[in-house]
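Here's the structure, in C-alpha coordinates; my notes come after.
Yeah, one chain of the complex is gone here, protein chain that is, but the others are all in their spots.
Presenting chain A:
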Amino acid sequence: MHACSISQPLPSCQKTTPTPCNEIEMRVLTWNVNGLKAVVKNRQTNLKDFLDSLSADIICLQEVKTTKDQIEENIAIAEGYTSYFSFCKTRQGYSGVATFCRTTVTPVAVEEGITGSCHVGLKDSIGFPVLDLNDEETEQLNNEGRGLLTEHLQENGRGLVIINVYCPRVDPDNPDRLPYKIHFLSVLHERTKRLQAGGKDVLICGDFNCVLDIIDSAAMEDMPTFTKEPKTKELLLSFISKTPPITNEVLLDTYRYLHPTERGSYTCWCTATGSRQLNYGQRIDYILASRGLAESVVSSNVLQDEMGSDHCPVVTQFSISLMPSPTLSHLCSSFYSKFAGKQSKLSSFFSVSPIKRSNSGPVKESSSKKLCTLKEKEAAPVSLSRSRDVKTLSSGSKLSTDWQKVFKAPPKAPLCSGHKEPAVLRVVKKPGPNHNRKFYVCGRPDGSKHDPNASCNFFKWCK
(Lines give C-alpha, C1' and ligand atoms only; values in the text may rest on other atoms or scores of the structure.)
Protein backbone atom coordinates (compact mmCIF):
# COMPACT_ATOMS: atom_id res chain seq x y z
CA MET A 1 0.00 0.00 0.00
CA HIS A 2 1.10 3.46 -0.69
CA ALA A 3 1.10 6.38 1.69
CA CYS A 4 -1.45 8.19 -0.48
CA SER A 5 -4.15 5.69 0.10
CA ILE A 6 -3.99 5.70 3.87
CA SER A 7 -6.29 7.48 6.28
CA GLN A 8 -6.48 11.14 5.38
CA PRO A 9 -5.26 11.71 1.86
CA LEU A 10 -3.83 15.20 1.70
CA PRO A 11 -4.42 17.11 -1.51
CA SER A 12 -0.71 17.51 -2.19
CA CYS A 13 -0.08 13.75 -1.96
CA GLN A 14 -0.62 12.91 -5.55
CA LYS A 15 1.47 15.77 -6.80
CA THR A 16 4.47 15.22 -4.60
CA THR A 17 4.85 11.50 -5.12
CA PRO A 18 5.15 10.81 -8.82
CA THR A 19 5.96 7.14 -8.34
CA PRO A 20 3.41 4.52 -9.26
CA CYS A 21 1.34 3.37 -6.32
CA ASN A 22 2.64 -0.18 -6.09
CA GLU A 23 6.16 1.05 -5.38
CA ILE A 24 6.90 1.83 -1.78
CA GLU A 25 9.74 4.17 -1.11
CA MET A 26 10.92 6.77 1.28
CA ARG A 27 13.88 8.98 0.58
CA VAL A 28 15.86 10.52 3.41
CA LEU A 29 18.42 13.21 2.70
CA THR A 30 21.00 14.82 4.95
CA TRP A 31 22.97 17.95 4.15
CA ASN A 32 25.12 20.31 6.13
CA VAL A 33 24.05 23.48 4.29
CA ASN A 34 26.39 25.86 6.11
CA GLY A 35 23.73 28.59 6.36
CA LEU A 36 20.24 27.83 5.09
CA LYS A 37 19.40 31.40 4.18
CA ALA A 38 22.56 31.77 2.08
CA VAL A 39 22.04 28.50 0.21
CA VAL A 40 18.48 29.36 -0.76
CA LYS A 41 19.46 32.89 -1.70
CA ASN A 42 22.51 31.90 -3.73
CA ARG A 43 20.43 29.52 -5.76
CA GLN A 44 18.05 32.40 -6.53
CA THR A 45 15.10 30.34 -5.57
CA ASN A 46 12.58 30.03 -2.78
CA LEU A 47 12.51 27.45 -0.02
CA LYS A 48 9.84 25.25 -1.58
CA ASP A 49 11.60 24.99 -4.93
CA PHE A 50 14.89 24.40 -3.13
CA LEU A 51 13.44 21.51 -1.11
CA ASP A 52 11.63 20.12 -4.15
CA SER A 53 14.90 20.12 -6.08
CA LEU A 54 16.38 17.78 -3.47
CA SER A 55 13.48 15.37 -4.10
CA ALA A 56 13.38 13.63 -0.74
CA ASP A 57 10.56 12.90 1.70
CA ILE A 58 12.54 13.80 4.79
CA ILE A 59 15.27 16.41 4.55
CA CYS A 60 17.64 16.81 7.48
CA LEU A 61 19.73 19.97 7.32
CA GLN A 62 22.61 20.91 9.60
CA GLU A 63 24.30 24.23 10.33
CA VAL A 64 21.23 26.25 9.40
CA LYS A 65 22.92 29.09 11.31
CA THR A 66 19.93 31.04 12.48
CA THR A 67 18.02 31.65 15.68
CA LYS A 68 14.37 31.72 16.55
CA ASP A 69 14.49 35.52 16.80
CA GLN A 70 16.11 35.96 13.43
CA ILE A 71 14.46 33.30 11.32
CA GLU A 72 12.04 34.56 8.71
CA GLU A 73 9.14 32.82 7.13
CA ASN A 74 10.87 32.50 3.76
CA ILE A 75 13.30 29.92 5.15
CA ALA A 76 11.07 28.45 7.87
CA ILE A 77 7.89 27.41 6.11
CA ALA A 78 7.41 25.74 2.74
CA GLU A 79 4.20 24.59 1.15
CA GLY A 80 3.95 20.81 1.02
CA TYR A 81 6.30 20.32 3.98
CA THR A 82 6.14 20.59 7.74
CA SER A 83 9.34 21.87 9.29
CA TYR A 84 11.04 21.63 12.67
CA PHE A 85 14.06 23.48 13.99
CA SER A 86 16.45 23.18 16.87
CA PHE A 87 18.42 26.39 17.28
CA CYS A 88 21.62 27.06 19.16
CA LYS A 89 20.58 28.82 22.34
CA THR A 90 24.01 30.05 23.36
CA ARG A 91 25.46 31.62 20.20
CA GLN A 92 23.92 33.46 17.26
CA GLY A 93 24.47 32.36 13.67
CA TYR A 94 25.98 29.07 14.78
CA SER A 95 25.03 25.41 14.42
CA GLY A 96 21.30 24.62 14.37
CA VAL A 97 19.52 21.73 12.66
CA ALA A 98 16.25 21.58 10.74
CA THR A 99 14.12 18.71 9.49
CA PHE A 100 11.66 19.22 6.65
CA CYS A 101 9.06 16.46 6.15
CA ARG A 102 6.77 16.17 3.18
CA THR A 103 3.13 16.36 4.26
CA THR A 104 2.84 12.71 3.21
CA VAL A 105 5.17 11.78 6.09
CA THR A 106 4.21 14.29 8.81
CA PRO A 107 5.80 13.12 12.09
CA VAL A 108 3.70 12.01 15.05
CA ALA A 109 6.16 13.41 17.58
CA VAL A 110 9.10 15.78 17.55
CA GLU A 111 11.83 16.35 20.12
CA GLU A 112 14.61 18.89 20.43
CA GLY A 113 17.93 17.64 21.78
CA ILE A 114 19.34 14.12 21.67
CA THR A 115 18.79 13.18 25.32
CA GLY A 116 14.99 13.45 25.25
CA SER A 117 15.00 14.54 28.86
CA CYS A 118 13.44 17.95 28.12
CA HIS A 119 10.36 16.23 26.78
CA VAL A 120 9.65 13.86 29.65
CA GLY A 121 5.99 14.05 30.58
CA LEU A 122 4.93 15.96 27.49
CA LYS A 123 2.15 14.25 25.62
CA ASP A 124 3.89 14.08 22.24
CA SER A 125 7.31 13.01 23.43
CA ILE A 126 9.10 10.10 21.78
CA GLY A 127 10.18 8.62 25.07
CA PHE A 128 13.04 6.37 26.15
CA PRO A 129 15.23 9.30 27.22
CA VAL A 130 18.76 9.17 28.55
CA LEU A 131 18.21 10.40 32.09
CA ASP A 132 21.36 9.44 33.97
CA LEU A 133 22.99 12.79 33.29
CA ASN A 134 23.16 15.84 35.51
CA ASP A 135 21.32 19.02 34.53
CA GLU A 136 24.46 20.78 33.37
CA GLU A 137 25.44 17.93 31.05
CA THR A 138 21.93 17.70 29.62
CA GLU A 139 21.83 21.41 28.97
CA GLN A 140 25.23 21.34 27.29
CA LEU A 141 24.20 18.51 25.00
CA ASN A 142 20.83 19.95 24.05
CA ASN A 143 21.46 23.69 23.92
CA GLU A 144 23.69 23.99 20.89
CA GLY A 145 21.08 23.08 18.29
CA ARG A 146 22.74 19.78 17.42
CA GLY A 147 19.93 17.26 17.64
CA LEU A 148 16.36 17.02 16.43
CA LEU A 149 14.24 13.88 16.54
CA THR A 150 11.13 13.22 14.48
CA GLU A 151 9.07 10.09 14.98
CA HIS A 152 7.07 8.74 12.06
CA LEU A 153 4.55 5.94 11.98
CA GLN A 154 5.36 3.07 9.64
CA GLU A 155 2.67 1.19 7.86
CA ASN A 156 3.51 -1.92 9.87
CA GLY A 157 2.68 0.04 13.02
CA ARG A 158 6.25 0.45 14.23
CA GLY A 159 7.63 3.86 15.06
CA LEU A 160 10.54 5.21 13.03
CA VAL A 161 12.66 7.78 14.82
CA ILE A 162 14.84 9.97 12.61
CA ILE A 163 17.63 11.69 14.50
CA ASN A 164 19.05 14.70 12.72
CA VAL A 165 22.45 15.44 14.25
CA TYR A 166 25.25 17.93 13.85
CA CYS A 167 28.08 16.42 15.83
CA PRO A 168 30.52 18.84 17.42
CA ARG A 169 33.69 19.56 15.50
CA VAL A 170 36.98 19.62 17.30
CA ASP A 171 38.99 22.54 16.05
CA PRO A 172 42.72 21.67 16.19
CA ASP A 173 43.19 25.01 17.99
CA ASN A 174 40.56 24.13 20.58
CA PRO A 175 41.12 20.52 21.67
CA ASP A 176 38.96 21.11 24.76
CA ARG A 177 35.95 20.23 22.64
CA LEU A 178 37.02 16.62 22.24
CA PRO A 179 35.53 15.37 25.54
CA TYR A 180 32.27 17.15 24.65
CA LYS A 181 32.19 15.45 21.26
CA ILE A 182 32.90 12.03 22.76
CA HIS A 183 30.20 12.59 25.34
CA PHE A 184 27.73 13.74 22.68
CA LEU A 185 28.35 10.64 20.57
CA SER A 186 28.10 8.22 23.49
CA VAL A 187 24.81 9.73 24.63
CA LEU A 188 23.56 9.58 21.04
CA HIS A 189 24.50 5.90 20.92
CA GLU A 190 22.81 5.27 24.26
CA ARG A 191 19.61 6.95 23.09
CA THR A 192 19.47 4.86 19.91
CA LYS A 193 19.84 1.70 21.97
CA ARG A 194 17.04 2.75 24.30
CA LEU A 195 14.77 3.71 21.40
CA GLN A 196 15.34 0.31 19.80
CA ALA A 197 14.78 -1.47 23.06
CA GLY A 198 11.49 0.42 23.17
CA GLY A 199 10.47 -1.12 19.87
CA LYS A 200 11.37 1.68 17.49
CA ASP A 201 13.44 1.71 14.33
CA VAL A 202 16.07 4.43 14.25
CA LEU A 203 17.77 6.43 11.52
CA ILE A 204 20.58 8.84 12.32
CA CYS A 205 21.27 11.39 9.61
CA GLY A 206 23.87 14.06 9.86
CA ASP A 207 27.33 15.48 9.92
CA PHE A 208 29.51 13.38 12.27
CA ASN A 209 32.71 15.34 11.71
CA CYS A 210 34.73 12.15 11.71
CA VAL A 211 36.20 9.87 9.05
CA LEU A 212 35.74 6.13 9.61
CA ASP A 213 37.93 4.53 7.01
CA ILE A 214 40.93 5.20 4.81
CA ILE A 215 38.82 5.23 1.66
CA ASP A 216 36.68 7.98 3.18
CA SER A 217 39.44 10.54 3.34
CA ALA A 218 41.68 11.73 0.54
CA ALA A 219 44.32 12.80 3.03
CA MET A 220 44.41 9.32 4.58
CA GLU A 221 44.66 7.67 1.18
CA ASP A 222 47.89 9.63 0.80
CA MET A 223 49.06 8.92 4.32
CA PRO A 224 47.27 5.85 5.75
CA THR A 225 48.96 6.02 9.13
CA PHE A 226 47.50 9.45 9.88
CA THR A 227 44.35 9.54 11.97
CA LYS A 228 42.67 12.66 13.20
CA GLU A 229 40.79 12.16 16.46
CA PRO A 230 41.53 8.45 16.95
CA LYS A 231 39.28 8.41 20.03
CA THR A 232 36.21 9.61 18.14
CA LYS A 233 36.91 7.19 15.32
CA GLU A 234 37.25 4.29 17.72
CA LEU A 235 33.98 5.16 19.40
CA LEU A 236 32.10 5.52 16.11
CA LEU A 237 33.55 2.29 14.74
CA SER A 238 32.24 0.52 17.83
CA PHE A 239 28.68 1.15 16.70
CA ILE A 240 28.77 1.82 12.96
CA SER A 241 29.03 -1.16 10.65
CA LYS A 242 29.26 -1.76 6.90
CA THR A 243 27.26 -4.95 7.15
CA PRO A 244 23.69 -5.41 8.39
CA PRO A 245 23.78 -5.34 12.18
CA ILE A 246 22.57 -8.26 14.26
CA THR A 247 22.19 -6.37 17.54
CA ASN A 248 20.64 -3.12 18.71
CA GLU A 249 24.12 -1.93 19.59
CA VAL A 250 25.17 -1.40 16.01
CA LEU A 251 23.93 0.82 13.20
CA LEU A 252 24.38 0.32 9.46
CA ASP A 253 26.26 2.89 7.39
CA THR A 254 23.81 2.76 4.47
CA TYR A 255 26.15 4.24 1.89
CA ARG A 256 29.09 1.93 2.66
CA TYR A 257 26.77 -1.08 2.81
CA LEU A 258 25.77 -0.57 -0.82
CA HIS A 259 29.08 0.84 -2.05
CA PRO A 260 31.69 -0.99 0.07
CA THR A 261 34.70 -0.14 -2.04
CA GLU A 262 33.69 3.06 -3.82
CA ARG A 263 36.45 5.64 -3.55
CA GLY A 264 36.19 9.42 -3.75
CA SER A 265 32.62 9.58 -2.46
CA TYR A 266 33.50 12.51 -0.25
CA THR A 267 30.85 14.74 1.31
CA CYS A 268 32.95 17.60 2.63
CA TRP A 269 35.84 19.62 1.28
CA CYS A 270 37.97 22.39 2.67
CA THR A 271 36.89 25.67 1.07
CA ALA A 272 40.11 27.51 1.88
CA THR A 273 42.26 25.27 -0.29
CA GLY A 274 39.76 24.84 -3.13
CA SER A 275 40.02 21.10 -2.67
CA ARG A 276 36.54 20.41 -4.06
CA GLN A 277 37.78 21.12 -7.58
CA LEU A 278 39.96 18.02 -7.48
CA ASN A 279 37.66 16.13 -5.11
CA TYR A 280 40.22 16.00 -2.33
CA GLY A 281 37.86 15.71 0.60
CA GLN A 282 36.41 13.41 3.22
CA ARG A 283 33.19 11.51 3.84
CA ILE A 284 31.85 12.62 7.20
CA ASP A 285 28.09 12.81 6.55
CA TYR A 286 26.24 9.56 7.13
CA ILE A 287 22.78 8.06 7.11
CA LEU A 288 22.83 5.27 9.70
CA ALA A 289 20.04 2.71 9.97
CA SER A 290 19.14 0.46 12.87
CA ARG A 291 18.81 -3.30 12.57
CA GLY A 292 15.11 -3.22 11.73
CA LEU A 293 15.67 -1.06 8.67
CA ALA A 294 18.71 -2.78 7.19
CA GLU A 295 16.67 -4.97 4.88
CA SER A 296 14.75 -1.99 3.53
CA VAL A 297 17.75 -0.06 2.24
CA VAL A 298 17.29 0.28 -1.53
CA SER A 299 19.91 2.78 -2.63
CA SER A 300 22.24 5.40 -1.23
CA ASN A 301 24.05 8.17 -3.02
CA VAL A 302 26.37 11.08 -2.40
CA LEU A 303 25.11 14.05 -4.40
CA GLN A 304 28.40 15.76 -5.18
CA ASP A 305 26.85 18.03 -7.84
CA GLU A 306 24.74 19.93 -5.31
CA MET A 307 26.64 23.14 -4.67
CA GLY A 308 26.14 25.88 -2.14
CA SER A 309 27.89 24.54 0.94
CA ASP A 310 31.25 23.04 1.89
CA HIS A 311 29.36 19.76 2.25
CA CYS A 312 27.21 17.92 -0.25
CA PRO A 313 23.99 16.00 0.44
CA VAL A 314 23.74 12.27 1.06
CA VAL A 315 20.50 10.49 0.23
CA THR A 316 19.28 7.00 1.08
CA GLN A 317 16.14 5.35 -0.20
CA PHE A 318 14.21 2.83 1.90
CA SER A 319 11.45 0.47 0.84
CA ILE A 320 9.21 1.38 3.73
CA SER A 321 6.06 3.36 3.80
CA LEU A 322 5.17 6.00 6.35
CA MET A 323 1.77 7.26 7.35
CA PRO A 324 1.24 10.97 7.90
CA SER A 325 0.16 12.09 11.33
CA PRO A 326 -3.20 13.86 11.31
CA THR A 327 -2.02 16.27 14.00
CA LEU A 328 1.03 18.49 14.04
CA SER A 329 3.61 18.60 16.80
CA HIS A 330 3.68 21.85 18.75
CA LEU A 331 7.30 22.26 17.62
CA CYS A 332 6.25 22.71 13.99
CA SER A 333 7.66 26.03 12.73
CA SER A 334 4.27 27.15 11.45
CA PHE A 335 3.19 27.48 15.09
CA TYR A 336 5.84 30.07 15.93
CA SER A 337 3.81 33.01 17.11
CA LYS A 338 5.56 35.30 14.67
CA PHE A 339 4.36 33.26 11.71
CA ALA A 340 0.69 33.39 12.68
CA GLY A 341 -1.46 33.31 9.55
CA LYS A 342 -0.59 31.75 6.24
CA GLN A 343 0.91 33.78 3.41
CA SER A 344 -1.34 33.65 0.35
CA LYS A 345 -0.07 34.00 -3.21
CA LEU A 346 -0.88 36.73 -5.69
CA SER A 347 -1.79 34.14 -8.28
CA SER A 348 -4.90 33.32 -6.28
CA PHE A 349 -6.10 36.88 -6.83
CA PHE A 350 -4.71 37.93 -10.19
CA SER A 351 -4.96 35.88 -13.35
CA VAL A 352 -2.14 35.40 -15.81
CA SER A 353 -2.86 37.50 -18.85
CA PRO A 354 -1.77 36.14 -22.21
CA ILE A 355 0.03 39.34 -23.21
CA LYS A 356 2.82 38.68 -25.64
CA ARG A 357 5.96 40.67 -25.32
CA SER A 358 6.23 42.91 -28.35
CA ASN A 359 9.90 42.60 -29.05
CA SER A 360 12.77 41.56 -26.95
CA GLY A 361 16.46 41.90 -27.45
CA PRO A 362 17.81 39.38 -29.94
CA VAL A 363 20.48 38.23 -27.54
CA LYS A 364 19.64 35.65 -24.93
CA GLU A 365 21.08 35.77 -21.47
CA SER A 366 23.13 32.67 -21.99
CA SER A 367 24.88 33.98 -25.05
CA SER A 368 25.61 37.30 -23.42
CA LYS A 369 27.23 35.42 -20.58
CA LYS A 370 29.31 33.57 -23.11
CA LEU A 371 30.48 36.89 -24.49
CA CYS A 372 31.60 37.99 -21.04
CA THR A 373 33.67 34.92 -20.35
CA LEU A 374 35.37 35.14 -23.72
CA LYS A 375 36.44 38.67 -23.02
CA GLU A 376 37.71 37.81 -19.58
CA LYS A 377 39.89 35.10 -20.97
CA GLU A 378 41.33 37.43 -23.56
CA ALA A 379 41.88 40.14 -21.02
CA ALA A 380 44.17 38.21 -18.73
CA PRO A 381 47.17 37.69 -21.00
CA VAL A 382 46.75 41.19 -22.47
CA SER A 383 47.13 42.89 -19.12
CA LEU A 384 50.20 40.80 -18.32
CA SER A 385 52.00 41.69 -21.51
CA ARG A 386 51.08 45.32 -21.06
CA SER A 387 52.71 45.52 -17.66
CA ARG A 388 55.84 43.98 -19.10
CA ASP A 389 55.85 46.61 -21.84
CA VAL A 390 55.78 49.36 -19.28
CA LYS A 391 58.77 47.95 -17.49
CA THR A 392 60.94 47.56 -20.55
CA LEU A 393 60.05 51.03 -21.73
CA SER A 394 60.78 52.69 -18.45
CA SER A 395 63.84 50.77 -17.39
CA GLY A 396 66.16 52.99 -19.44
CA SER A 397 65.20 56.44 -18.26
CA LYS A 398 66.47 57.92 -15.00
CA LEU A 399 63.15 59.49 -14.09
CA SER A 400 61.44 56.17 -14.04
CA THR A 401 64.10 54.58 -11.81
CA ASP A 402 63.43 57.41 -9.37
CA TRP A 403 59.79 56.61 -9.49
CA GLN A 404 60.54 52.96 -9.03
CA LYS A 405 62.14 53.82 -5.73
CA VAL A 406 58.96 55.55 -4.68
CA PHE A 407 56.52 52.96 -5.93
CA LYS A 408 58.10 49.60 -5.51
CA ALA A 409 56.47 46.98 -7.65
CA PRO A 410 55.64 43.88 -5.66
CA PRO A 411 58.41 41.33 -6.04
CA LYS A 412 57.74 38.81 -8.73
CA ALA A 413 56.28 35.62 -7.35
CA PRO A 414 58.62 32.66 -7.66
CA LEU A 415 57.57 29.79 -9.91
CA CYS A 416 56.39 26.74 -8.06
CA SER A 417 58.55 23.65 -8.38
CA GLY A 418 55.80 21.34 -9.58
CA HIS A 419 54.12 23.31 -12.37
CA LYS A 420 56.49 26.24 -13.02
CA GLU A 421 53.58 28.56 -12.39
CA PRO A 422 53.68 31.77 -10.35
CA ALA A 423 53.14 30.88 -6.70
CA VAL A 424 50.64 32.70 -4.49
CA LEU A 425 51.48 34.85 -1.48
CA ARG A 426 50.00 33.86 1.88
CA VAL A 427 50.37 35.13 5.41
CA VAL A 428 50.84 33.01 8.54
CA LYS A 429 47.69 33.34 10.63
CA LYS A 430 48.64 30.88 13.35
CA PRO A 431 49.91 32.57 16.49
CA GLY A 432 53.56 31.80 17.16
CA PRO A 433 57.01 32.97 16.17
CA ASN A 434 56.10 33.09 12.48
CA HIS A 435 52.84 34.99 12.92
CA ASN A 436 52.24 37.50 10.09
CA ARG A 437 55.23 36.24 8.08
CA LYS A 438 54.60 36.00 4.39
CA PHE A 439 55.31 32.96 2.29
CA TYR A 440 54.72 31.56 -1.18
CA VAL A 441 52.91 28.32 -1.95
CA CYS A 442 51.66 26.66 -5.12
CA GLY A 443 48.48 28.32 -6.40
CA ARG A 444 46.74 25.10 -7.44
CA PRO A 445 43.90 23.63 -5.36
CA ASP A 446 44.69 20.96 -2.78
CA GLY A 447 44.62 17.40 -4.04
CA SER A 448 46.22 14.02 -3.86
CA LYS A 449 50.02 13.82 -3.80
CA HIS A 450 49.89 11.75 -6.95
CA ASP A 451 47.65 14.14 -8.86
CA PRO A 452 49.82 16.33 -11.11
CA ASN A 453 47.02 18.93 -11.26
CA ALA A 454 46.99 19.39 -7.52
CA SER A 455 49.00 21.77 -5.43
CA CYS A 456 52.66 20.76 -5.33
CA ASN A 457 54.45 21.01 -2.01
CA PHE A 458 56.26 24.17 -3.03
CA PHE A 459 56.99 26.49 -0.10
CA LYS A 460 59.19 29.53 0.21
CA TRP A 461 59.39 32.28 2.81
CA CYS A 462 58.96 35.75 1.41
CA LYS A 463 61.96 37.98 2.17
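One rule holds in what follows: a residue touches a chain if its C-beta (ideal position, glycine included) is under 8 Å from a C-beta of that chain, and two chains touch if they have at least 3 such contacts; residues count from 1.
The rule we apply is simple: contacts and distances are computed from a predicted model.
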| item | value |
| --- | --- |
| Undisplayed chain, where the name is taken from the UniProt record, one of "RNA-binding S4 domain-containing protein", "Mitotic spindle assembly checkpoint protein MAD2A", "DNA sliding clamp PCNA" or "Proteasome subunit alpha type" | "DNA sliding clamp PCNA" |
| Chain not shown: contacting residue from A:Asn134, A:Asn174, A:Thr261 or A:Ser348 | A:Ser348 |
| Among A:Gln44, A:Thr225, A:Thr261 or A:Asn436, the residue in touch with the chain that has been omitted | A:Gln44 |
| From A:Gln304, A:Ser319, A:Ser334 or A:Ser448, residue that would touch the chain that is not displayed | A:Ser334 |
| Chain A residues touching the omitted chain (full complex) | 44-46, 68-69, 72-74, 328, 330, 334-335, 337-353, 355, 357-365, 368, 371 |
